[in-house]
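For this view, one protein chain was removed and the others were kept in their places.
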Amino acid sequence: MGLEAVFGDTILTTQIDKVVNWGRKNALWPMPFGLACCAIEMMSTVAPRYDLARFGAEVFRFSPRQSDLMIVAGTVTYKMAAVTKKIYDQMPEPKWVIAMGACASSGGIFDTYATVQGVEEIIPVDVYLPGCPPRPEALIHAVMEIQKKIDTESVIDE
Amino acid sequence: MADVSTIGKKLKQKFPQAVTKVKTFRGELTISIDKDYIGRVARFLHSDKATDFDYLSDLCGVDKSRLDSSDTFEVVYHLYSLKQNHRVRLKVEIPASNPSIDTVTNVWKTADWHEREAYDMYGIIFEGHPNLERILTPEGFEGYPLRKDYPLKGRQPNSLREVYRKGEE
């Protein structure tokens, strides 16, 4: 942010950390990278019963340039790999990634010629979420894990 | 459902050389057709009032090399008639060394993508197809994945080298 260059790791920057992290973690703007089955459970998570808005992360933006949390929901294939990378690159820093479901985490049951064995081969992943597909509660838990992770970050690291 | 057994006889009368085998298994009629006749047979079955196969349900390739070690491919057509409510399966054997066959897109437009898929998966060339390109596999994919000699895990990540994370962590 520029301040850290002047003040270093002092009380001023740590207090700024708190404010900035508080803002970031409670207003995540997810980029729903819905590829397959998991995308439907992702939609259920935003829908009335599970209501992701309670966690401040309901503003799904299909434009990567407006988002800071990428939820890779579904099987990443080789044909889609380049697109995945491009979309990730278009997101502004700081950004986080949830690999939702078995396919995004590890390739899942699709151990074939066409499937990338886990999205971490292409982009860095912060939270792996198992399940085929994971329940909406699990996705909420993943978002909470991201929030916890944000809390530990510092503006100095950037 | 109408009686389908007459279709084989009828086809045999019309094209004596075309029909190589007629078989019924589990109530499904399968007619094997000679490769050179598929265009004419398709047109006849489509236009004839008694058969009236106005609907192409499915078209796919089969690699027969491990089934009877014959080194042939098979193109399988599943036809359906909305008016007569009957089905028939046509099978055409083509050699794996020169897998080419006439297109049926001029009879059923729906064959377009089916044929592209068969081309993509087996490398079967459909002569006269308007736009015979790969449909499912990524650009630059080599080989034909559904052929029996293609390995299940035959990944081709080389074409995507630049999107991979290099030396991170």
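Note that the chains are named A and B in the order they appear, and that numbering of residues resets to 1 at the start of each chain.
Just so it is clear, contacts are C-beta pairs under 8 Å (C-beta built on N, C-alpha and C of every residue); 3 or more make two chains touch, one makes a residue touch a chain.
Following the convention adopted for this analysis, contacts and distances are computed from a predicted model.
**Student:** What is the missing chain called in its UniProt entry, if the choices are "Acyl dehydratase", "proton-translocating NAD(P)(+) transhydrogenase", "Transport permease protein" or "NADH-quinone oxidoreductase subunit D"?
**Tutor:** Going by its UniProt entry, the chain not pictured is "NADH-quinone oxidoreductase subunit D".
**Student:** Write down which of A:36, A:59 or A:144 is the residue touching the left-out chain.
**Tutor:** A:36
**Student:** List the residues of chain A that touch the chain left out of this view.
**Tutor:** Residues in contact with the chain left out: 33-37, 39-41, 43-44, 47-49, 62, 64, 74-75, 77, 79-80, 83, 87, 109-115, 132-133, 135.
**Student:** For chain B, which residues lie in contact with the unshown chain of the complex?
**Tutor:** Residue positions of chain B that touch the missing chain: 1, 25-26, 28, 30, 54-58, 60, 62-63, 66-67, 76, 78, 82, 85, 87, 89, 108-110, 112-114, 121, 134-138, 145-146, 150, 152.
Everything below uses one rule, namely that only the chains that are shown with their structure count from here on.
**Student:** On a C-alpha centroid basis, what's the spacing between chain A and chain B, in Å?
**Tutor:** Result: the chain centres lie 43 Å from each other.
**Student:** Per the contact definition, I'd like the list of chain A residues that touch chain B in the complex.
**Tutor:** 77-79, 81-82, 84-85, 111-114, 120-124
**Student:** If you look only at chain B, which of its residues touch chain A in the complex?
**Tutor:** 137-139, 145, 150-157, 160, 163-165, 168
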